[in-house]
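Here the complex is missing one protein chain, while the rest keep their positions.
For subunit A:
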Amino acid sequence: MIPLSITLRQALERLVLPILIVAALGIILLGQADRALTERVRMGLADILAPAYGLVAWPQEQARTLLGRMRDMGRIEAENQRLRAENANLRHWYDVAAALADENASLKANLHWMPDPSPSFVTGRVVRDTSGLYARSVLVAANVDAGIHKDEIVLDGSGMVGRVTEIGSRSVRVLLITDASSRIPVRLEVSHGAAIMAGDNSGTPRLIYYPQDNPPIEGERVVTNGEIDTMPPGLPVGQIHYVRPGQPVVIPFASLGHLDIVRVFDYGRSAVIPPDAPGRIPVRRPADSLSLPFPSPLRRG
């Protein structure tokens, strides 16, 4: 310790707080200038903490399972009755589905139908809800080396959850469809309209840009529209609900409030490079213009 006079030491101590405040302002500016650096540091910390968060989440899940099992035991009789009735009903629908699948297969064989490639997926556990006051996103611990890329689609058991926005080495961040910056092109299954589903940080994203002459119908299913490259058509998203006349929202099928296990799908759609339009003439360099097989219209005029 360097011996300093008491007045000098007091003056130095008084300078610490202003210097730190200036440093904080510097960090704000740096964060605005270099967002990639911030994300890298944050994902580094999240990677370190992900196993710990997993440890925290595990006993909660066990307790929830135990509670659910105890509750189930209490009403096992009624449940049995209901399941028997439902099973009879489902058996009927199974026959119908099997017949339809057969018919579908034979029709496809007649049409020389080319099947869609089946997507590969990586399964991961949601270890942390990173939703703050103004963002809706979750952190998923998954094996990134198994091939998770940016912009891939994340689904849970019942519907679409969101899209991958950032990738660490052991975890990825998923922007939920309810986030205010999420815009998903969707198709309405009954009214056949196209629309954009825009998140607004509430549990129910709004529906915008839907056709005015063909409004969405209460209760109809909403599925993805295959119009952007990374998203296949027909993934289940949610259900239309009117909170008041003229204001349709989508109630997501996925239970976004308590996500547990999700799958990250690689549809390989971003790898598709659109072919050149047929008949398109490649652009020639100016030096080649002399060797044109026909006289240039420009030079004639």
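The rule we apply is simple: a residue touches a chain if its C-beta (ideal position, glycine included) is under 8 Å from a C-beta of that chain, and two chains touch if they have at least 3 such contacts; residues count from 1.
By definition in this document, contacts and distances are computed from a predicted model.
Student: UniProt names the one chain left off this complex as which of "Lipoprotein", "ABC transporter ATP-binding protein", "Polyketide cyclase/dehydrase/lipid transport protein" or "Rod shape-determining protein MreD"?
Tutor: In UniProt, the chain excluded from the picture bears the name "Rod shape-determining protein MreD".
Student: Any idea which of A:A52, A:A99 or A:I261 touches the chain not displayed?
Tutor: Reading the full complex, the residue touching the unseen chain is A:A52.
Student: Under the stated touch rule, tell me which residues of subunit A contact the chain that is not displayed.
Tutor: 16-17, 20-21, 23-32, 38, 41-42, 45, 49, 52-53, 56-57, 60, 126-135, 137, 173, 201, 258
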